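Once you've had a glance at the structure underneath, I'll fire off some questions.
Note that one protein chain is taken out, while the other chains of the complex remain in position.
And now, subunit A:
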């Protein structure tokens, strides 16, 4: 193992993680710029030049931020955690690089197809909108590359367990493996629809596509995708933030239990994205709504655990009173402040999610821009601010540099700019959505209808918020460049928290992988088998493709 002076992990592993970070931050800039253009077009303040289409930039925005940035950041961050906790052999690192190059090749293939205007199908690529085959082939390669990452992580823990018989696995390694299990099981759905339905259809090998099957397989993947984004943020909240605030992990068992529950309950719930969709038995929609609500349990376990960590740490520092411990938190440390703002944003974000999933009540918000406002709070604030919070120590730790006081202050400003811009943008989206404004649509006065005139003020609000957010993106990209090239050389801590002395010992059954995977598979089979057979048996005729439907 080659070590250099300043990095917190093995030099070779640092290069691997940094390669992922580069793709993530380039994606942040490109995707963010597209987001800014969208809000300006949608508010009627800008017309795109050179024949560039609104749906083209919307597709770039969604694919680059929701799929590329997140996947690369998460896989890179998780490799750093695995390297730190269970180690990485040369063979494992080689396979990780192989996965990285396949994902990157897939990303470039898909991005070029979209930029050439051949795939303006948005990131959900709903049939019967048809893209050029390379869009789907590129996406499939991203998934295949990520699977190599999955199996590398599984192997890493397996090898560690063999060397440490009878010991519980390190908490963060356990969490990474749960998240990658979730990802692998979930992406089987999107891989199936892309390989079996979309690619043959877009190549012209078949004339029609079964739309409902494709959407069902997409959302079988689409909802756990949200948790694939969220769980790395939870890793930081549970096992890294306590160290940054000078405390300890409240409970190792509770953290593991919540991750196990996320694995079980975040997959068999895709129908809550299809509540208004004809062709699915309402009974099965209701069953999946109930399963969706089960996800609230680990979310609230997490909220409780975080509050408890903060309170115990604050009180140990001598702060008293019912809420005096809040003053004991390091508000001026951006490594804490950015994720903390993300956590606060998760309160309205999670609440919005419960409203979305509330069966008939979904009709109030379905396909409105409320939903866009919702996921800009979840992934666009909670997750991304936590990722930024991770970057403030991870990037310098990887590059052998220091997080300087100046960058710390700039990071605090960046977080405030982000929170302010997002409050305006997402707030406008939520309200306009309740007033009926649709999502996914370009600027339109809808023939001068009175209802549409109510939306325009909020659309301008979105443009103002979006512009502020873009300033936040420029700041973050500068901070990234600073931490890679300009910051002084030094040692930056890789903060891994210890478990509290008061915590009960972790029961070994929490590592009974066969049990948890078995329950997960059983729940998926229960929730999907009968309705899926029903969907296939009673399908209407398949649809031909429409590749010029939206411009």
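What we mean here is this: contacts are C-beta pairs under 8 Å (C-beta built on N, C-alpha and C of every residue); 3 or more make two chains touch, one makes a residue touch a chain; residues count from 1.
Operating definition for what follows: contacts and distances are computed from a predicted model.
Participant: As a check of understanding, state which of "NADH-quinone oxidoreductase subunit K", "Cytochrome c oxidase subunit 2A", "Phenazine antibiotic biosynthesis protein" or "Carbon-monoxide dehydrogenase medium subunit" is the UniProt name of the chain not shown.
Facilitator: For the chain not displayed, UniProt's protein name is "Cytochrome c oxidase subunit 2A".
Participant: Going by the contact rule already stated, which one of A:47, A:89, A:276 or A:351 would touch the omitted chain in the full complex?
Facilitator: Here the residue in touch with the unshown chain is A:351.
Participant: From the listed residues A:192, A:434 or A:484, report the one that touches the chain absent from this view.
Facilitator: If we include the chain that is not displayed, A:434 is the one touching it.
Participant: Pick from A:323, A:485 or A:509: which residue touches the chain that isn't shown?
Facilitator: Looking across A:323, A:485 or A:509, the contact with the absent chain belongs to A:323.
Participant: Using the touch definition from the top, which of A:112, A:312, A:460 or A:474 touches the missing chain?
Facilitator: A:312
Participant: From the listed residues A:15, A:89, A:276 or A:360, report the one that touches the chain absent from this view.
Facilitator: That would be A:360, which touches the missing chain.
Participant: Extract the touching residues of subunit A with respect to the undisplayed chain.
Facilitator: That gives, for subunit A, the contact residues 300, 303-304, 307-308, 311-312, 315, 322-323, 325-326, 347-348, 350-352, 354-355, 358, 360-361, 363-365, 434, 502.
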